[in-house]
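The complex appears here minus one protein chain, its other protein chains still in place.
Think of it as A, B and C in the order they're written, each chain with its own count starting at 1.
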Amino acid sequence: MLKVAVIGASGYTGAELIRLLVGHPEIDICCVTSRQHEGLPISQVFPSLAGFCGRVCESLDVASIATRAEVVFTALPHKSAMAVIPDFLAAGCKVVDLSADYRLKDQAVYEQWYQPHTSPELLPEAVYGLPELFRDEIGTARLVANPGCYPTSVALGLAPLLRNDLIDPTTLIIDSKSGTSGAGRGARQGSLYCEVNEGFKAYAVAAHRHTPEIEQTLSHLAGCPVQVNFTPHLLPVSRGILSTMYASLRSQQSTADLLELYRQTYVDEAFLRVMPGGELPNIAFVRGTNFCDIGLVSDERTGRVIVVSALDNLVKGAAGQAIQNMNLLCGFNEQLGLGIVPLFP
Amino acid sequence: MLKVAVIGASGYTGAELIRLLVGHPEIDICCVTSRQHEGLPISQVFPSLAGFCGRVCESLDVASIATRAEVVFTALPHKSAMAVIPDFLAAGCKVVDLSADYRLKDQAVYEQWYQPHTSPELLPEAVYGLPELFRDEIGTARLVANPGCYPTSVALGLAPLLRNDLIDPTTLIIDSKSGTSGAGRGARQGSLYCEVNEGFKAYAVAAHRHTPEIEQTLSHLAGCPVQVNFTPHLLPVSRGILSTMYASLRSQQSTADLLELYRQTYVDEAFLRVMPGGELPNIAFVRGTNFCDIGLVSDERTGRVIVVSALDNLVKGAAGQAIQNMNLLCGFNEQLGLGIVPLFP
Amino acid sequence: MLKVAVIGASGYTGAELIRLLVGHPEIDICCVTSRQHEGLPISQVFPSLAGFCGRVCESLDVASIATRAEVVFTALPHKSAMAVIPDFLAAGCKVVDLSADYRLKDQAVYEQWYQPHTSPELLPEAVYGLPELFRDEIGTARLVANPGCYPTSVALGLAPLLRNDLIDPTTLIIDSKSGTSGAGRGARQGSLYCEVNEGFKAYAVAAHRHTPEIEQTLSHLAGCPVQVNFTPHLLPVSRGILSTMYASLRSQQSTADLLELYRQTYVDEAFLRVMPGGELPNIAFVRGTNFCDIGLVSDERTGRVIVVSALDNLVKGAAGQAIQNMNLLCGFNEQLGLGIVPLFP
Partner (left out) sequence: MLKVAVIGASGYTGAELIRLLVGHPEIDICCVTSRQHEGLPISQVFPSLAGFCGRVCESLDVASIATRAEVVFTALPHKSAMAVIPDFLAAGCKVVDLSADYRLKDQAVYEQWYQPHTSPELLPEAVYGLPELFRDEIGTARLVANPGCYPTSVALGLAPLLRNDLIDPTTLIIDSKSGTSGAGRGARQGSLYCEVNEGFKAYAVAAHRHTPEIEQTLSHLAGCPVQVNFTPHLLPVSRGILSTMYASLRSQQSTADLLELYRQTYVDEAFLRVMPGGELPNIAFVRGTNFCDIGLVSDERTGRVIVVSALDNLVKGAAGQAIQNMNLLCGFNEQLGLGIVPLFP
C-alpha cells in the first residue's frame, strides 16, 4: 500500500481527495493536515466521511510527514504551497501540487499574475499534470503541477483543433461557467448561499489568473503564442465547469468530421467522452467523476466551430486528476480508484 | 381604467402579466383565457395571485373578448398567436403580442426558422416593441411585436457600440444563459426539476430561433447585415438572462470611456442601469423587475470589448416590456406599474 | 413624509426594509447605518437598490440620527439592539426593533435564553408587534418588539385553535423549515452555498431561542402555560418559512369546519390568506410579500389537526411586519407600502 498525505484536508479539494483515495485499492492515507481543525477527526470536519477515514487532522509538520508519506498531495492556496513543497521534495517525497504555484513555466508570468516565486528553480522540473497531453513526462516526475479546473476544460476541448491547425487561434473566445465549490470552503460573503442562489454573474473579466495558464497550454498546442479572451462565470450549482469555446475554422469542416477527429484523438482516453452528433455535454452527466465530456457544432453560416466541454471541477478539475497523476507517478493503472459512475440526478 | 385581456394566462408569461397588471393603477383586467383551465379561477391556477385577481379562465372567444377589451396581450406560442391576432385587430383592439409571429420583418426569414406565415400582410405594420430603440413607432402602433428575451438582452447591450461603429460586427460572439422559466410551464421532461437542478448545458447551438431576430436588430443598429454566433444555455434558476458578448474594437477604447458612452446613451432610460466601473451585472439584482443592467470591460491585451447584460426574462424579457409597450401605446407614463424594486436575495 | 432611519442596513433584513420603504408613499429614508460599510452608498452594498436609494451608510450616532428620524428601525443582532434603543427612545424617537431584545415579557426567561438584559425597565412597555393579535396596543406604543420569523408563522397558524380551546396544547408539535436568509449575511461557513445547497437538516433541536417566544404567545392565546416541541430546519432556498403544526383535537372537527373558523377569524386581515379546502400553502406563493398563507387538515384517524403556515421570513417574518407596525404606530393605513404581489415563479 502506498502511503500518501493530504495537506490541507479541510477544504473542498482536500475532502474530495479523501473521498477518492479511500476508494483506491492501493492507497493508505497516512496523514491529513488542517491548521484550522488540528486534533479533530476528519470525519467530524466532513461527516460524509464517517466510517471511511479515521485520521485526525494534524498540523503541517513537513519533517514528520515526510517520514511517513511517499506521495504528498498539497491542496493549499498558492503561495502556501510553495512554502512547503521544496522541503517535501528534499525529504524524498513525490508531490502532486493542486495549487497554481508550479503550473506556469515562465517565472515572470507567474509573478505578474500572482506574487514573487520563492522556488523558481523547481519550475523547469515541475511537470504540468494533464495526462491526456503530457502523460510521458508525468510518469517520471518528482513534482506534478496539477492543472487548474478551467484550464483543464479548455485544453481538452481545444487540443484536437489546435494540434491540427484547424482554427485561427487569434479568434479564440472562451466563455466558462463554474460551480461554487471552486470558490473554496472559506467563509466569504460572496460564497454565501443567498448571494449565489438564483444568481449568475461573470467575474474577473479579462483578469482571471487562469488566463496565462490557459494560454501557456494553448500556445504549446498551437506551436505559436496564443492570446485568448477567457471569461469565467459563477453558476448556482455545487460542482461542475462548462466551457463554451468559439473559434474561426481555417476551412470549412462539418460537425461530423470534427467529431470523428475528436473520437480518434481521444480513442484511448478513458476519461474523455466525445458526445454523439447532435448532443452536447451537461455538467450533470459528469458529476462526481473524472470525466471530461466534449461536444461541438460547426456553424457553416459563420465559419466558426463551437466546442463545449464539461467536467466536475473537484474531480477532473482537481482531486481526480491529481489521483490520475499519482497513478502515473507510481506506476499504477491510470484509472485505478477513478472508475466512478456519474451521479445523476 | 383601460380594459385589457390576457390571452394565454396559464403560462409563466401570462401569470407575470397578471402580476404586473394588478399593480398598474390604470388597468382593469377584463378577461383571462386558458384552454386548459377554462372555468377555473386564475387564483387557483396560480395561488400566488389569490386576493389580487378574481377572474375565471375563459376560452378564447375573440368576438366576445373584443367587445370588452381595448388592449389584448397575446401570450400564446408562435403560430397560435397569428391565428387570432388578425381578428383582434379587425375588431378594433390594440395588440401586444408576446410570441415571435410578428417580430421578423422578412417573411422568408420567418418561414425559414418557423413555419408558413398566415398573415404576412401585417408584418410591415407590426412595430418591434423595444422602447429604448423604437419608442416613437410604438406610440402609434396597432400591433406591437414584443421582443424575445434573449434579443432584448443582446440589443440593449450592443446598441451603443454598433450605432457608433466602435466594433467590427463580423467578430460578434454572443454567449447567453437563461433561467428555466423561459422554457414555459408545459410538462416536458427536459424542464423537470431533477433534469435542470445542479445541471448546466448549451442547447440549440447555432440553431436557436432567436438568432434571426437578434441579427435583424443588430443589422439595423449597424446599418449593414450582421451575422453572429449566438449560444443559449440553460441555467438552474427560475428567472434571469445574462448575455456575455464579445467583439473586436475598431480602435482602442478604455473601459471608462465606453461606460461613459453607455451612460450618456441611456441617460434618460428608466429601465437601463449602467454598472459602475469594475462592477458587472448579476441576474439576482434585477429579479422581478423591468431593469436591464449592463456592464463591460475593454481588454487591451486582445483588443476586444466584453459586454455583459442582465435582465429578468419574464419581465424586461416578456411581460414587463409588454406593459411598457402598452403604456406607450395608450399614452400612459412609460414607467407606470413597473416601478418595482428588485427582490434580493 | 415621515422620516425614518434603518439601523443595521447591510444585513438581509436591513436591505429588505429599504426595498419596502422606498416603495412606501409616506416615507423618507433619512439615514441608513452600517459599521462595516460606513461611507459606501447602500446601492453599492446592494446593487439591486441602484436607482431607488441614494443614501450613504453612516456610523451609528444616536444623537445625530435622533435629530433627523421620527421612527427608527433597529435591524441589529440581539444585545446590540438594546445597547442603543433606550437612547433613541429618550431622544423622542419611536422604535420598531427587529431583534429579540424586547420580545420576552419575563426578564428571567430572556436571560436564561440570551444574556443579561441591560434595560429591563422597558420590557413592560414594549409591545409585541404581531398586529393580527395585538393591533390595539401597537397603535399607541413607543417601542414595538417585532416578532421572530418562526414565532409569527406559529402564532398565526394556531391562534384560532387555541383561542377557541379546540386542541390540547400539551400535544403541540411544531416542525418548522426556514430559508437560508434567516441566517443573515455574515460570512459563516455553515451558510456557504455548497454547505446549504442540496442539503437539509434540523438544527438547535429542543434548544432554539425562538422557543420561549413561541410559548409566550401560545400561552397568552391558550390562557394557560404552554410548552411545545419546536424543531427548526434549514431549507435550501433563499426565503420562506413553512411551519407544520400538530395537535390533538379536543373533539372531532371536520377540515371544512376548521377552515371556516379560520376564515371567519381572519376575515378582516389583509395579510392572512386561508387556503381553499384541499390546498396547502407553499412558500413559493408568498415570496416577497407580507402574506401568511394557512391551510389545514383534520385527520379523523388520529384525532389530530395538522396546520401548515407559510410566510416570507424577510417580510412577514421581519421587515414587512415591521412596516405594518410602523403604519399602525403612525396612523397610516396598515397596508400602506405592503401591497406587493408575490413573485412566482
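One rule holds in what follows: a residue touches a chain if its C-beta (ideal position, glycine included) is under 8 Å from a C-beta of that chain, and two chains touch if they have at least 3 such contacts.
Because the structure is a prediction, the values reported are computed rather than measured.
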Contact with the hidden chain (one of A:P232, A:G288 or A:G320): A:G288
Residue among C:L49, C:V144, C:I214 or C:V228 touching the omitted chain: C:V228
Omitted-chain contact residue, chosen from A:K177, A:R239 or A:K316: A:R239
Which of A:S181, A:T265 or A:Q324 contacts the chain that the document leaves out: A:S181
Touching the absent chain when the full complex is considered, from B:V196, B:I214, B:I241 or B:A319: B:V196
For subunit A, residues in touch with the removed chain: 12, 15, 19-20, 22-23, 44, 46-52, 181, 198, 238-239, 273, 275-276, 279, 282, 284-288, 293, 339-345
Touch residues of subunit B, complete complex, unshown partner: 12, 180-181, 185-189, 191-198, 236-238
Interface with the unshown chain - residue positions in subunit C: 171, 173, 175, 177, 194-195, 197-203, 205-207, 227-229, 231, 233, 235-240, 242, 244, 246, 280-284, 287, 297, 299, 301-302, 304, 306, 308, 310, 345
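Definition applied: only the chains that are shown with their structure count from here on.
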Centre distance in Å when subunit A and subunit C are each reduced to the mean of their C-alpha atoms: 45
Mean-CA-position distance for subunit C and subunit B (Å): 36
Distance between the centres, which are taken as Cα means, of subunit B and subunit A, whole angstrom: 38
Per-residue overlap in subunit A, given as positions that touch at least 2 other chains: 194-195, 197-198, 236-238
